[in-house]
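A single protein chain has been removed from this complex, and every other one stays in its place.
The block that comes next holds subunit A.
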Amino acid sequence: MDQSTPTTGQPAADETVDAPTSDRVLGAPLVELNHVNKHFGELHVLQDIDLTVHKGEVLVVIGPSGSGKSTLCRAINRLETIDDGSIAVDGKTLPEEGKALAQLRAEVGMVFQSFNLFAHKTVLDNVTLGPRKVRGMSKKDAEELARTLLDRVGVGNQAGKMPAQLSGGQQQRVAIARALAMQPKVMLFDEPTSALDPEMVNEVLDVMVALAEEGMTMIVVTHEMGFARKAAHRVVFMADGQIVEEAPPEEFFTAPKSERARDFLSKILTH
């Protein structure tokens, strides 16, 4: 069944049961959501969400479209406001607005489905902008940092180009480098491969897997089962604005407990 998922050289299911959560010592709570509610008009998109993500944990959020998973991801750096409840990052509750919010956002990296590279700036400037303008880093240091990160995600030779000259996969890797340049405590990925042509998905997932292996705390909204199996410690399944089920990836994919999850998995795995 898992052979049907598109990710790279994925081991057979029985080999992957190293169940990351159990044998791994997770750090202190880093992102804490408490009774978070949000409405879009009549629609109750986030219903009393409780979720804690620990330092070094890789959490995959999965679920049908409209389940609220993107909203959840975006709420964590307040690109979406919430109606009530609280969200805290590293012990600090999300400020409403202003300087404090900007500061907190600087510590939360965000990777978007549509990349959102600054269209009028070169790849290098995209990555140096945050460190220079938010962190006050010198141009020289920022460029050094940016070049290191661009090399790490494999687009070092594209530094002088404009985003529109790059492929989707390259743009998304630049976007990851741009987020990493802020040295974030946690990285949010909002369907990072959904807008990519199939042949470019793996180059982005490889970067994310490497990042996970280095111990980055990550919250990833994705449909990539291969990535979830390979890198995630925990899978959260959302439907209709609620967290329906959470489990280690292997457990979730082979023996989902809820009917809703079984239904969802059968739909995405049968082809």
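The rule is short, and it goes like this: a contact is a pair of C-beta atoms (placed from the backbone, for glycine too) under 8 Å apart; a residue touches a chain by one contact, two chains touch by 3 or more; residues count from 1.
Everything below uses one rule, namely that contacts and distances are computed from a predicted model.
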| item | value |
| --- | --- |
| Per UniProt, the name of the complex member that is left out, chosen from "Thioredoxin reductase", "Glutamate transport system permease protein", "NADH-quinone oxidoreductase subunit L" or "Phenylacetate-CoA oxygenase subunit PaaA" | "Glutamate transport system permease protein" |
| Candidate in contact with the missing chain, chosen from A:50, A:83, A:97 or A:263 | A:97 |
| Sole contact to the chain not displayed, among A:130, A:192 or A:226 | A:130 |
| Residues belonging to subunit A that touch the chain removed from view | 77, 79, 97-99, 101-103, 105-110, 112, 114-120, 129-130, 133-134, 162, 164-165, 175, 178-179, 182 |
